[in-house]
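Heads up, one of the protein chains got dropped from this complex, but the rest are sitting where they should.
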Amino acid sequence: MVATIQLDAAQHARKRVRSRRQREFARHLALGLIAFILVAPFYYVLLASLKDSTEIFSYPPKLLPIPLYLGNYRDLLWDTGFLRWMFNTLFVASSVTVIKVFLDSMAGFALAKIDFTGKRIVFMLMLILLMVPIGALIVPLWSLVSTLGLINTYLALILPPLANPLGAILMRQFILGLPRDLENAARLDGLSEFAIYWRIVLPLIKPGLVVLAVITFTDQFMSFTWPLIATTSDELQVLTVGIAALRAHGGANYGLWSASAIMSLVPIGIFFFVLQRQFLARSLAGALKQ
Amino acid sequence: MNQRIDRQICALSDAHQTGRLSRRTFVMRLLQLGLSTAAVASIAAEFRPAYAAAKDLKGHVRFLVGPWSEGEVDHQKHIAQAFNALHPDVTFDFRLYQWDTAAQEISASVAGGGHDIYMTTESSYPDYEAGNGFEDLTARINDPAFAAEKAKYLYWERTESYGPKLLGLPISWHVEDALFVNMDKVRAAGHDASFIDSWDKFLDCITKMTKEGETYGLGIGIQVGGYGEWYQRLRSAGGSYLTPDHTKPNVNLPDVVKVTEQMAELFKKGIAPPLGTYSYDAAPGAFAAGKLAILSSDLAGTTVLPKKVPFDWKLLPYPPGPVSQVNFNDVTYYMANAKSPDKDLLWEVMTFWTNGANDAYWADNSGTYPARTDAAQNGYGTNAAPQLAEALPLFEKHAVGLENFAQWATVEGLAEAEIQNCYAGKSTAAEAVANVEKIVKHEVGL
Partner (left out) sequence: MGLDAATGAGVPLGRLRLSAEEHRRLRHQARLRRELTGWLFLAPMFACFVIFLVLPVIGTVWWSLRSGGLGGETKFIGFRNFTDLPDTVGAGTAITNTLVFALISVPLILIGALAIALLLARIERGGSIYRFLIYFPVLVPGVVAALIWLFMTNVDFGLFNEVARALGGKPVVWLGADHALTVLAILDVWRNVGYWALFFVAAIIGLPKELYQAADLDGASALARLRYLTLPLLRRMIFFAVVVATIWGLQVFDTALVLTNGGPGTATTTVIYRVWLYMFGATNKIGVASAISLVLIIAILLLTLVQMRLLRGRRGGD
């Protein structure tokens, strides 16, 4: 009797391992298919960017890039303001990120750890206006920036995003999670509030800071509506606006558009590859808001 | 340099140095002799009378212009170089707007003082006239010293009809919805160029030219926002957005519904490709590849068509409607921002940009007709497709412009979108026309 049970147990174990492997295989298959569908357009565009536009235009079209044509990239980099746009975007995105991380962490620190009048009202106000989209505010925002004489300056691109309360709220959540004793001890030691913020709180919430930085940088990289109307000269065009403007030239230069799409994805792709886990945390940040 | 030119240069420089010829005219005449800008620059530098030094201009001028052709910025820079031969201390930068967001980009820039000189279309002229964003150039244009030059521009009657203020200098006269016709296919269908003389002949021809899966007879709804396309038909049916006294809409007429229905039918019958099949940018390529037997789009498409289109093609106007044959066109202007500080500099720049030589050069390379009487002498026609010159008399014969009320451009944009909904089958012709009437009432405030 005992032997039979043992055999059954072994068989059972083998079956379990096998079905586990089957399930794993099925998962890989499904995920692979989904990933393929999601990423296929990029490959297609990459191919198009390596073909001469007039060739793309030929009916019926040829699909394989033989011979490899680098003219689109050359035209993009030399004849358009692409490099300038890239610089502007990176400059603005980095500036906003650095400034916002500090401003928001300070604000979050105040909201979380310091008791002052109006704290609740300020926080409620931020929560309520959290979801108001910048797209619905372009009218008065434009008028305001124009009155301040800031249209077509870097400041016009850097200042408005600082108003987004998501960062402050996020930082508040993170800082609330820190134990009270740490700062109480620091206060007893006579550290000023700023020193507490700088030397104790900031290092402890570093993961939160990185999440905020990633969110901010990505959002700035992709923003379009506001830069479209806030900048009027060629020198200040950002990547998204510049690429949209490439459509303006008569005659559909699909090769050039494709090259611009691929080139614009290079920096963010590298950024993402290096900081993958923090990007995962970006999605997670939404969960933390609760 | 041959002797004749040499003598002419001497004569000109004498006249200039004794003050009989202004510096600008001096350089202009030198350019007209056919010399390169470099040569002109060096000659001009040599003959520099003392008094001219005081008049040298300095500054930075920012242009906001339309993307007429792929080389638009290059063309602008070419003109800027010629200007720098006269005034080396003036710098320029050029930014292109996109056609579909042009109105928005221009008004955002004007209100914010973003640029100095704008390339604008007549469609917004009544709107600009009613506002005060653009500099009033009336005094300068009507100055007796400018009279000789003013006489060389065309279309003042239209410009002056919009009101007391003259806001711009005309650059070109543009047909917004011309027919690019593949004559080989027309002949294969048993017709000739006279097929546009009546709607019935026209319909017969395009029906015959349509081969399912291969060729569409007529591509409409392709021009950006359908600009001017249905408006042409509205006018050809005796309608207009407003009655001549601007007191009520003049849209909802039986003939208007009829012409709208005629256009919508083309989609239902498969003669016109469904909206969205060909975008404005891609359509000339499709025409060249034979996918569209006729393409309705603006003349700028002539710069995009490869020079060696493998068939005989012509530009022709639309066939007549129930009341008349109508061809919509508009003038393009350079206007100055009222907020810019150095108006004298801007005036010099604008008059230079629109003089015979430069206007001819620009229009020649942008697929449109120049707004100057002296364009041909100045080289217009060298690069432009010959079909343009051939078609000009036909277009001029039935030319009609916009209506003079401030909301015309907005109404036009909204109306064409409404009509395109009808083409897409979302509403009947009667409903669409009724909606256009509502749009007119709402926008004008009747």
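Labels for the chains are A and B, by order of writing; each one numbers its residues from 1.
Please note the rule applied: a contact is a pair of C-beta atoms (placed from the backbone, for glycine too) under 8 Å apart; a residue touches a chain by one contact, two chains touch by 3 or more.
Quantities reported herein were computed from a predicted structural model and do not represent experimental measurements.
Engineer: Which of these touches the unseen chain: A:F82, A:F174 or A:Y254?
Structural biologist: Within the whole complex, the residue contacting the unshown chain is A:Y254.
Engineer: List every residue of chain A that touches the chain not included in the displayed model.
Structural biologist: Where chain A meets the chain not shown: residues 24, 27-28, 30-32, 34-35, 38-42, 44-45, 48, 56, 59-61, 63, 103-104, 106-107, 109-111, 114-117, 119, 122, 125-133, 135-144, 159-160, 162-165, 167-168, 193, 197, 218, 221-225, 229, 239-241, 243-244, 247, 254, 257-258, 260-261, 264-265, 268-269, 272-273, 276, 279-284, 286-287, 289-290.
Engineer: Could you please point out the chain B residues that touch the chain left off the display?
Structural biologist: Residues touching the hidden chain, for chain B, are 100-101, 103-105, 107-108, 110-111, 127, 130-133, 221, 224-225, 273-279, 282, 286, 291, 406-407, 409-410, 413-414, 417-426, 435, 438-439, 442-443.
Operating definition for what follows: only the chains that are shown with their structure count from here on.
Engineer: Quick check: how many Å separate the C-alpha centres of chain A and chain B?
Structural biologist: Computed value for the inter-centroid distance: 42 Å.
Engineer: Show me the residue ranges of chain B that touch chain A in the complex, using the header's touch definition.
Structural biologist: Its residues touching chain A are 62, 64, 67-70, 72, 93-99, 104-105, 108-109, 111-115, 279, 281-282, 284-285, 289, 291, 300-301, 303-304, 306.
Engineer: What residues of chain A sit close enough to touch chain B in their complex?
Structural biologist: It comes out as residues 54, 57-59, 142, 146, 151-152, 229, 232-235, 244-245, 247-253.
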